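For this depiction, one protein chain was excluded, whereas all remaining protein chains were kept in their positions.
Right after this comes chain A.
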Amino acid sequence: MTETKKYAKKLNVIDNVIVADSLRNQVIHNNTLGYAFEVCLDYYRGQFLTVIDEFQITIDGEVVPTETIKFCINGKEFNPIEFEHCYSEFWQAIEPATINVFKPGGLKAGEHNVELHLIFRSPYMPIGSNHEYMAIDNCGKRTLSLVEEE
């Protein structure tokens, strides 16, 4: 879902879009099937998921296949290719979304570099006449230590 680079405004309302201490392996029926972490909006208001134009996760320098991602808000789970249909799914400004990644075996213990590339349109700020809106840079990276579950 990444596209050509263009100017995107960075608000820096919050320190880091990737939530500290949020990285965990996902254990389902006693099997580690992947991992999860949380991301936030760096914006003063929430957004419908349809405004997301670019979305990519990178872990330890490797791009995560889109197919393996679930983006979870409001008790529901969406793959990034479904965002464009989510015109009634509202991501609140102060509620993190959980990113679940399917990766049997999960991540190794220790530190991991987590990167989020997320660009969205501010849907009430037109900057041109042809469905052009102010692009907002909601990207970030953070080194997270895998939190070991008890």
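Basically, contacts are C-beta pairs under 8 Å (C-beta built on N, C-alpha and C of every residue); 3 or more make two chains touch, one makes a residue touch a chain; residues count from 1.
Criterion: contacts and distances are computed from a predicted model.
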Going by UniProt, what is the name of the one chain that was not included in the view, given "NADH-quinone oxidoreductase subunit H", "ATP-binding cassette domain-containing protein", "Branched-chain amino acid ABC transporter permease" or "Xylose isomerase"?
"Xylose isomerase"
Among A:Ile14, A:Ala36 or A:Cys139, choose the residue that contacts the chain missing from this document, as touch is defined above.
A:Ile14
By the contact definition given up top, give the residues of chain A that touch the hidden chain.
13-15, 44-48, 50-51, 83-84, 87, 90, 92-95, 121-126, 131, 133
